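The other protein chains are all here in position, but one chain of the complex has been omitted.
Moving on, here comes chain A:
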Amino acid sequence: MTGAPPDTQAKGIGARLARKEDARFLSGRGEFVADIRRPGMLDVAFVRAPVAHARIVDIEKPEGWESLVYTMADMAEVKPIVAASKLPGFQKSEQYPLAKDKVRFVGEMVAMCVAPSRARAEDLAEQVFVDYEDLPVVSDMHAAANGTAEGKLHEHWDSNVFLETQVDNKAGIADDVVSVRRQLSTSRQCQVPLEGRGVVCWWDHRLNRLEMTSAAQMPHINRTGLAECLGLDEGQVRVVSPDVGGGFGYKGILLPEEICCAWLAMKLDRPIRWIEDRNEHLSANANCREHAYDISVHVERSGRLAGIDCDAIVDSGAYSSYPFSACLEAAQIGSILPGPYKMDSYSCHTRSAATNKPPILPYRGVARTGVCFALEVMLDIAARELGIEPFELRERSLVGPDDMPYTNITNKLFDSGDYIACMHRAVEALDWSGWRARQAETNGRKRIGLGLATFCEQGAHGTSVYHGWGIPMVPGYEQCNARVTTDGILELQIGAHSHGQSMETTMAQVANTVLGIDPEQVRIMHGDTGGSPYSTGTWGSRNAVMSGGAVAAACEKLADRVRRLASHLMDVAADDLIFENGGVVSGDRSRSMTLADIAHTWYRAPQLLPDDVDPAGLGLVAGYKMRPDMGTFSYATHACAVEVDTVTGAVKLLDYAICEDGGVLLNPMVVEGQLLGGLAQGIGTALYEEIPFDDEAQPLASTLADYMVPGAAEMPHLTIEHMETPSPFSTFGQKGIGEGGAIAPPAAITNAVNDALGGLGAEIHSVPISPERVIAALEAAHESD
């Protein structure tokens, strides 16, 4: 890994400061939902549907235990989860927290059982007898989208399609372009954070409100959704998200389990707990990524990209999840497929298909991983067809540094950067030409291949991007509640939450840059709707920019107030004061005062301040809005070398390089951590992770024995190069970069495998690239010979 040696003095923006949260995490002292105990707490277990599509004829509660088993009939006052979109033609689903009338996927909850322990609750669940009348199962998204499926998910719908969209920016292209067309797909997989979902909730009689501790990325949004479904006013719900062991999008969703547990806590007036297990996680809840593309790219002989035509389907599963809605992925495909490329012509038709599978949920990168895979794999196929290196094609087609700021074919405003230089740095970091030489020497059983993938990651996108979707959540601005305590500690409360983003460290670094305060003296409080400003939470690579902007704004305002007090106490003009080392100094450095001294005076010795002092004090709320709010565009190129065993189909990663531009990095070490974690997940998508479903939509990977995630041994050697082109739109020039690591690996690795197999006429079109898929591709090539 490259990068400047750590500067042990610097603690502000740009410093490789060790993470403040590590002390508790590395010594096992974090507090996660499952660590929480409440007196009198009961556990629940859910009865889940064993079939994918069936009418519920009857539910028989175990005799003598009826009072410990609940069905939707018992929860009549609870409203279903509705996450509609106002985009024209959207068909909305109603998801009752416990199935009502019929079940629509294997694992859907039918009844809730409560007992003093989870094991006992499971004993009860085993004795609940449900009589199902099978309905025709919709297991194939193509059949769902094309109207050829026999079954129908939602009776009142016209079809099995949530939403259909069409982007049409077609224009004339030259006759002699090279056009390539393929059908590509990404498999249904799981987010697999180390910690699953979990909830503990109870009714607080003193404050007359529901207290819910939940492993959540977006506690305010959860609160809004909960209040709506339960018929409470929002003040009667407090959601606290404690330490969270990874979210990746899955924890940004309001779960039916949360609604059930909240209802039961109110009903029984007892603390109620549900901790998701891996089986529930894999087979019923955390599903993502299933895309299918029929895509054509048109490239001029020179290697310049002229146009793209695409028809995409996303298997959205049975319901639209709150708050993002079932069309998030497919409609995003239409707008982001062109990636960082310039082109003359573009069209994209998308459908969000409803099937008898769990709802599809966002996962790190959301639709970007799929579109990057689709487009980048096509570009390499086109380059091979033209007989040029993949970077030559991209060099002629990427948006250039002189084009910035650039509005692309789908009206995205790119803020800054040099995408072509970034790509070349990744190519060099991998030693592309060295690998090409080695490749030429190996053409036996084991073949070497090289691949790369370029993408951009829009982060912190705001109102103008989201309001058009008409979904339950539209981001606007971000606020920070800041105060200095009597002893000079800076407390910052934000509405977003960290589930691994290191915000306790990076937000303290922002405060250090503005106020000169030591990060150790800064306390970040987040993940609690109790007193924090409303926030849409942590998603879409938005916190470095949005929470960072809000923290900076609050610190600036506090600085003003501190300056005025200090000016009086030190008898120095306010604009002659500099913030440094946890205090203020006069310009000529003759006088100084610590923040603790100033705070002490304000709170505990007001007699030292003038009578006309501004009584607003050392606490305030300040906000941040990015203008324009199209978001920041970070970008990267991933390049890799692989070895493919043509007998077994095994793919081995030989080397990997990433060059990335995240604008001004708040903490390069944290960014590298994000890249490493993202890369591991991207390798999972590329090579290992998949939940196959059979024709009856039964999930075939429901434990970690069947669902494979990469481990430490599967990580390749990695070289990281940073570029730092500031964004002109954010406070410090920082850009969102949390998801990128997981976006490009499926594309880069598939390109490398296809490069290795190219000489044999075989091509991979689906991830994960399992050994079976490699062998099948080789056999298909053999047959067509």
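Just so we're on the same page, a residue touches a chain if its C-beta (ideal position, glycine included) is under 8 Å from a C-beta of that chain, and two chains touch if they have at least 3 such contacts; residues count from 1.
In this section, contacts and distances are computed from a predicted model.
Undergrad: Can you tell which of "FAD binding domain-containing protein", "4Fe-4S ferredoxin", "ABC transporter permease YurN" or "CutM protein" UniProt lists for the chain that's not drawn?
TA: Its UniProt record gives the name "CutM protein".
Undergrad: With the full complex in mind, choose from A:N146, A:S179 or A:N279 the residue touching the hidden chain.
TA: Considering the complete complex, A:N279 is the one touching the chain left out.
Undergrad: Of the residues listed, A:G470, A:G530, A:G582 or A:G649, which one is in contact with the missing chain?
TA: A:G649
Undergrad: Just name the one of A:E94, A:E122 or A:D576 that touches the chain not displayed here.
TA: Considering all chains, including the one not shown, the answer is A:E122.
Undergrad: Looking at the whole complex, which of A:V82, A:M708 or A:A781 touches the chain that is not displayed?
TA: Answering carefully, the residue with contact to the hidden chain is A:M708.
Undergrad: In the full complex, which bits of chain A touch the chain not displayed? Write them out.
TA: Answer for chain A: residues 117-120, 122-123, 126, 277, 279, 645, 647-650, 688, 703, 705, 708, 710-711, 713-714, 770-772, 775-776 touch the chain left out.
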